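Missing here: one protein chain of the complex. Every other protein chain is in place.
Which chain is which? They are A and B, in the order written, and residues in each are numbered from 1.
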Amino acid sequence: MIVFFQSLISGILVGGIYALIGIGLTIIFGVMRVINFAHGDLLMLGMYATWLLFKYLGLDPYVALVVTMPLLFLWGALLQKVIINRVLGALPQNQILLTIGLGLIMSNSVMLLFTSDYRILTTSYSSSSFSLLGISISQPLLYSFLVTVAITGVLFWFLQTTDTGQAIRATAQDRDAAQLMGINVKRMSVLAFGLGTALAGTAGALLAPTYYIFPQVGGPFTLKAFVVVVLGGMGSIVGATLGGVLIGVTESMAAVYVGSGLKELVVYVLFLLILLFRPAGLLGKSRA
Amino acid sequence: MTAILEIKHVSKFFGGLSANSDVSFDVEPGSITGLIGPNGAGKTTLFNCITGYYPPSKGDILFKGERMNGRQPDQVCRLGMARTWQKVRPLAKMTVVDNVMVGALLRTHSLRVAREVAMERLEVVKLADKAGALAGGLPIGERKKLEVARVLATRPELLLLDEVMGGLNPAESEEIILLILELKRLGLTQVVIEHDMKAIMRMSDRIVVLNSGEKLAEGTPQEVAHDPEVVAAYLGEAVHA
Partner (left out) sequence: MRAPPVALRRPARGFSTPALLAYLTVIALLALVPQLTHKPSLLHLWIMVFLAISQGAAWNVIGGYTGQYSVGHAAYFGLGAYITMLLLEMHQVPPWYGLGLAMVGAVLLSVIIGAITFRLRGPYFVLASIAVAEIIRLAALDFRDFTRGAEGILLSGIPPLQLGAHLTIRFVGKQPFFYAALALAVLAVSSNWVVQHTKLGYYFQAIREDQDAAHSLGINPTLHKSIALAISAALTAAAGAIFGLYVRFIDPNIVFSLPDVSVQMVLICIIGGIGTILGPVLGAVVLVLLSETLRNPGWLVQVGVLGEDSTLVDFIEQRLSSAHVLVYGVLVVIVILFAPDGLLGVLRKGLDRLRRRPGASAAPRAAA
């Protein structure tokens, strides 16, 4: 029983970070209908930014968020404005390939700059944990989860109550209608890609204390982000939040009960089943 | 003479909404049947049911006496019933003649034969001079003609035309009307969805009127035009203007 709760808790904690990655991807998809295959590489950039700030300025990874988040927001906005904007009306396949190309550029530039060595960001609390009713809870994972909850909360507040947030949601719902209503759709796209990038980067920052940092780290996270988003329904933020937690729990349960080598396999099988049988996601209405 | 197409009590539901309910009519070989009704009356849905894109929820569709329910669109086309699309669907990055060849290849494996058939069909719709152009670059009037040439190349016995005159200027529409009448003279059975009342009155042997998914009336153009229900519900001004 302890093992069950142990894996449930750590699944939820990791799932929070997956949710953050998924929310970023789903915002980008919702607003621009572009599937961002560079998402994991944006996360990787967040990791490296955090690592650099820690190594050279001694900044704590959680404090460093104040720098990394805006930095990645700007980077995402720039990518959108300069490159991705040009393919908004193009074939989805071409958009996918473009973002794959951008991902390759990012991961390999980082490799050229910092080599492909694995980096580790060790804080004083990296390997410490709390014990609660016999269940051990990793300290950095818990911090990361709390930050995730806070950011998700702020994000919901922003999207629900502010004018800009509502404009983003309107654009996600119906681009043409939003345009007719006088919403600056181009600006919303820039905002959305910036926001999505910032969220991916934040997830990277939150993972940095507990994960190996290397240029190719993003790939699996891109795939995981898709799983999360498809699970919750493309474009749905609530769906991505739940999907993230669900995938986190599935993974950690699969690691314990099926085998750690097979946990990703289980996730992909789940992904295929959802694509085939509930293509609109667990929360969405199924196709007529 | 037995009917070539029999629609028997066909209903189509999407979730709780019915797009067609209990629609029945027959189509005689060699005739032109007009299918009219306001937007959302279920005309295109009926075409989709007939040609295998949706299975009808209830009822039967018989083509040459054979039950069509559950057959795939490609099988339906192979049996001799072909349709055009309201929103034209040119194979954009292929040439005009290649588009028509795709249709012709249903009845032959030889590209040479298919090309000959395709060029003939392009002559019929007066598009032969554009044979080498990319289909995606044609203006709307020519795209509509291409759509017709392409289905003609599948050698259909029954042709379902979904608003082939939509978006055309009067001269282009007139060309299409003459084409439809010429095809009739050659013995081809046609069911035509059209919004242009004058055209439909002029071409059709019989007219079926759909309204909110149900059949409102059926008869010769004269009968339909003077049916008080039809006049009240839909036609009124269009006919008497």
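A few comments on the model shown:
We take it that contacts are C-beta pairs under 8 Å (C-beta built on N, C-alpha and C of every residue); 3 or more make two chains touch, one makes a residue touch a chain.
Quick caveat: nothing in here was measured; it's all calculated off a predicted structure.
If you put the hidden chain back, the residue from A:58, A:134, A:182 or A:261 that touches it is A:261.
Here the missing chain is touched by one residue of A:14, A:31, A:98 or A:228, and it is A:98.
If you put the hidden chain back, the residue from A:109, A:127 or A:184 that touches it is A:109.
For the chain left out of this panel, the touching residue among A:3, A:63 or A:83 is A:83.
One chain is missing from the display, and on subunit B it is touched by residues 51, 53, 72-74, 77-78, 82-83, 85, 89-95, 97-98, 101-103, 105-106, 109, 111-112, 114-115, 129-134, 136-139, 150-151, 154.
Annotation for subunit A: contacts to the undisplayed chain at residues 35, 83, 86-87, 90, 92-94, 96-98, 100-105, 107-109, 111-112, 116, 216, 219, 223, 226-227, 230, 259, 261-262, 264-265, 268-269, 271-272, 275-276, 279.
Rule of thumb we're sticking to: only the chains that are shown with their structure count from here on.
As a whole-number value, the distance joining the C-alpha centres of subunit A and subunit B reads 49 Å.
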